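A single protein chain has been removed from this complex, and every other one stays in its place.
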Amino acid sequence: MTKPELTQAILAAKAAKQLTWATIAQAAGLSEVYTTSACLGENALAEEPASKVAALLDLGPEAVRCFGEWCNKGEAAPSVPKEPLQYRLQEVIYIYGPTIKALVEEKFGAGIMSAIDFTMDIDKVPDPKGDRVRITMNGKFLVYKTW
Amino acid sequence: MTKPELTQAILAAKAAKQLTWATIAQAAGLSEVYTTSACLGENALAEEPASKVAALLDLGPEAVRCFGEWCNKGEAAPSVPKEPLQYRLQEVIYIYGPTIKALVEEKFGAGIMSAIDFTMDIDKVPDPKGDRVRITMNGKFLVYKTW
Amino acid sequence: MTKPELTQAILAAKAAKQLTWATIAQAAGLSEVYTTSACLGENALAEEPASKVAALLDLGPEAVRCFGEWCNKGEAAPSVPKEPLQYRLQEVIYIYGPTIKALVEEKFGAGIMSAIDFTMDIDKVPDPKGDRVRITMNGKFLVYKTW
Amino acid sequence: MTKPELTQAILAAKAAKQLTWATIAQAAGLSEVYTTSACLGENALAEEPASKVAALLDLGPEAVRCFGEWCNKGEAAPSVPKEPLQYRLQEVIYIYGPTIKALVEEKFGAGIMSAIDFTMDIDKVPDPKGDRVRITMNGKFLVYKTW
Amino acid sequence: MTKPELTQAILAAKAAKQLTWATIAQAAGLSEVYTTSACLGENALAEEPASKVAALLDLGPEAVRCFGEWCNKGEAAPSVPKEPLQYRLQEVIYIYGPTIKALVEEKFGAGIMSAIDFTMDIDKVPDPKGDRVRITMNGKFLVYKTW
Amino acid sequence: MTKPELTQAILAAKAAKQLTWATIAQAAGLSEVYTTSACLGENALAEEPASKVAALLDLGPEAVRCFGEWCNKGEAAPSVPKEPLQYRLQEVIYIYGPTIKALVEEKFGAGIMSAIDFTMDIDKVPDPKGDRVRITMNGKFLVYKTW
Amino acid sequence: MTKPELTQAILAAKAAKQLTWATIAQAAGLSEVYTTSACLGENALAEEPASKVAALLDLGPEAVRCFGEWCNKGEAAPSVPKEPLQYRLQEVIYIYGPTIKALVEEKFGAGIMSAIDFTMDIDKVPDPKGDRVRITMNGKFLVYKTW
Amino acid sequence: MTKPELTQAILAAKAAKQLTWATIAQAAGLSEVYTTSACLGENALAEEPASKVAALLDLGPEAVRCFGEWCNKGEAAPSVPKEPLQYRLQEVIYIYGPTIKALVEEKFGAGIMSAIDFTMDIDKVPDPKGDRVRITMNGKFLVYKTW
Amino acid sequence: MTKPELTQAILAAKAAKQLTWATIAQAAGLSEVYTTSACLGENALAEEPASKVAALLDLGPEAVRCFGEWCNKGEAAPSVPKEPLQYRLQEVIYIYGPTIKALVEEKFGAGIMSAIDFTMDIDKVPDPKGDRVRITMNGKFLVYKTW
Partner (left out) sequence: MTKPELTQAILAAKAAKQLTWATIAQAAGLSEVYTTSACLGENALAEEPASKVAALLDLGPEAVRCFGEWCNKGEAAPSVPKEPLQYRLQEVIYIYGPTIKALVEEKFGAGIMSAIDFTMDIDKVPDPKGDRVRITMNGKFLVYKTW
């Protein structure tokens, strides 16, 4: 069983059982973003959460093993997405990339926000003028080493 | 005076007066992210905040006029950034793009997070294991119109 | 059933029954453009129009479910089309892109035409010197938020 | 005087005199879209409208001559725009390109919409839920020749 | 039957019956270039020529129907061909593109040569110093519309 | 004097003296296409035609020497042109490239049409339904050598 | 049998019979380079050498026919090779391309080395400091035609 | 003095003194290819040959120093050349790349031809059917190290 | 059996027998990096180490033969990796490429580090502040030949 086959199996079971990502994440005992990304093949799951997700979705031990394998993260993505929802984030990099760099350097000094020691949350913020999507990225600041 | 010339003038004045983006934003009465992006030429400023920033930085009326011009947003950016801090955001799109799409659709239905009716904040989150960068994006949910 | 398989099934049924997109749209109770784009896998259909289209084309409940799934919109398109009819629209962006930007900004202020809260119509305009194609795009103006 | 120099001169005069594209087009006796595109260097103007625009903007005979020169249309445009307003049109091609092709072929037979024998209008459509941008493209249908 | 399958069937029948494109074109009652391009899936054939070609090649009614379908013209081509014969034409565009533009504009005014109302012929010109290939393209001049 | 400087000088003199490419070619004693391409920097001129063109345009001996220099042919061209007139030729390669290959091979055997031992003519063909552009390419057939 | 299938069959038979390209070329009565390139699908073989190679490798008449077909030369190659041996030749073009152009023009005048009326040999040159690879390309000089 | 400035100075002096690359190479006491490539900025010259070339061309000590600097070899070249003479070599890689790899491996084992311990010669081979260009590349075979 | 099939077989056997790359390398009697790269299809193994690896993994003689075949090294890799671990090395080239060139030239003179006569080791360096990855590349210095 490969990661893409695992994703297919998950999507089929999720549809058949009419489950949400929120429910699957709850079963895993992990965040929605991390759990979903693992189901979509971009992160690994340790044995315990993998077993719980597999149990919820009636997937066998092969799925648990496959969840545990390390991923070829990001390699299947297009260089620049065309899908509108993902492209809007690309647009944010185009327009605000230098701004983010300027402000992170002002607040922290020279370095970067880690994309490895990193969490992300996606929330629905009710608003009478139209609900809003809130994406919160939180990464460890890594200072450029001098040697 | 073109937008890039305005940015050069701002950076020179900011360095000479040893000001921070935070101070400039306070003068403008706007957020750090928006103000900085306007100074870097990616957003326009209305007359009032433009005048205040110009006053703080000893820039003349030409600068105020130039702040007010509309921008060719994002066009100067590389298709994929190589600068490490900005690339980490690109990597987030590569790895979490489909996850974000799946969760937004689950929470809101088919549609996107606007990058126009959109705010962003960048904060320093103290942490004994190493301070963290928090980027909060907040965009109106736009539902795909059916007609 | 995947979106591409649904499209294949629709095209086969449409050819076998010698139906037009106009007839299918009428059955759906939606516009020709939206209905066709949903049949080509680029938009979703709610249950009611999906059921009507499926009934017209003798497609089963699996097709209705598949119509309802959200789409990976645009991702299968070439970065720049080579097909002549679609390339002409690309050429319009190349030649008139800055003109459209200048006029929208003059009429509305800084912002964009939404491609989400958006409709499009395609009409045949009889003309003795040769019939004409009229494409009408109509998108909500979205003002750039300041914060 | 080159086309880009002409554009610079027009933009400077337009700003100094606080004119709109609408006014310039009225002077030219041509549509807003065509006149603006000629001022931005993507179309030529015949001597009469060129003289009228030059008179309005206090530009000399060199400008009239330059307006009359043929253009290297579209060559300065990026392959895919990053500027959000223009990108939304690109997105429309990605998502609706095959739909437009299908409907044009259904209504007209095999052929294309000309981008040469072509007009475009940009209008503001008032709407209580938010004004809308309407872009109307109108091109002669050209049937694929058989020989 | 898809267009590529039709092409495969034609090539197999053509090889088995040891026919030339010239013979097939004669059966179709159309030019060699148009007929060959239709057999290679880049143009459609009306019912009469399609039936004649299908009869010559012992292909069934499915082939006739498939010939009649409209094509996704050019989309399968590489952006720049590597195959030497086709690349030489690309080289001609690189070297003589601006020359062709200059001479067409001098002879006709601002506009283009249509690639839709267009014919092409390929001939062998005997020459004692080595036979020559003559490619004659003939397209309607389309004047840029002013509006 | 570089080739681009020579081209600039020629275009200025041609405009000042209101000459056509046809007249310049007549002076050179060469075809319109070859002469124009040499003036645009894509071919060299031998001393005699170079002197005649220089005399017609009042250019000095430096221009004659520069005409004689060999060219970095095609290197300044975009990989794929966006300018509509040149793009139409690109489209012809996309749609008819394999057809041209098939017919050249049928008529000549395996080999190519030379783009070096090559001539091209551009003619205006009057037509009551609209004048037509005729481009005639004529290149020596080069057979693939076997060794 | 397609060209790639022919190549697969040749490689399998060559491995099973433990033959070298040198032996196969000897059977064909042609050079190693030409014969190998024909076996790899980049050149055609006439009936006589094709039959001899087919006999040596126990391939049937279908292989002989397939050898005789014309090729879509070079189209399967990557734009720039990553494989180290082939990349070294790419590097030679990057570093020595303008040098080769300068010296060919000095020795021959304006023109090119044909890649069609062309031979290549690959030899092992023993050397006590380490054997050397010698690649000899030999192409007809083609002078740029003036007309 | 930068490498490109050195090249400009050499080309100007070479033209003024009507020298050939062969003469310059003779002065340097090195091969034509190496000397020319050094003059074009793609290789360095040691002090002795640099001084001799500088003396021949009446260039000062700054030129000698600049000749001695190391080069950013190949970085200014286009990824794929459009200039016809250089493109023909690119075409050779496309068509014969895998053949060269197969024959080098058969003759030498797994490894590559060095492009560093490498020489190249360009010769004119008189031929009654048309003179021929001979390019001889000679690189040390480098065996892939196993460890 | 192709190289990719061999890699699949190795990965399956390695997982079933719960072996590490270190164990497989020990069996081969070669370094971890070289052995792993051979198992992943990017290097060949001589008969002795191939037999030992095949014995350890219960693979047959076909695997041994396949290990011995030469590879199309690197051709399957993306031009720029998106996978984060590999991208970090790409980033090192972007940031430190010119530095490495400057220091190698200062220490060795003009030339390169061979990637053929080359070894690499990957080690875990324990560190109380967090273990470190050490990659040691060791390539023969190759001096640019003058001729």
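The chains carry the letters A, B, C, D, E, F, G, H and I, assigned in the order they are written, with residues numbered from 1 in each.
Convention: a contact is a pair of C-beta atoms (placed from the backbone, for glycine too) under 8 Å apart; a residue touches a chain by one contact, two chains touch by 3 or more.
What you are looking at is a predicted structure, and each value in this text was computed from that prediction instead of being measured.
Residues of chain I that touch the chain left out of the display are 20-22, 32-33, 36-37, 40, 42-43, 73-74, 77, 79-81, 83-86, 88-104, 106-108, 111-115, 117-118, 120, 122-125, 127, 129-142. Interface with the hidden chain, as seen from chain A, comprises residues 30-31, 33-34, 43-44, 46, 70-71, 105, 110-112, 114, 116-119, 142-147. Mapped onto chain H, contacts with the missing chain fall at residues 72-75, 77, 79, 115-116.
One rule holds for everything that comes next: only the chains that are shown with their structure count from here on.
Between H-I and D-F, more contacting C-beta pairs join the chains of H-I. Averaged C-alpha coordinates give centres for chain F and chain I that are 51 Å from one another. Between chain B and chain C the centroid-to-centroid distance comes to 32 Å (mean Cα coordinates, whole Å).
Residue positions of chain D touching 2 or more other chains: 33, 43, 73-74, 77, 79-84, 91, 94-95, 101, 111-112, 114-118, 142.
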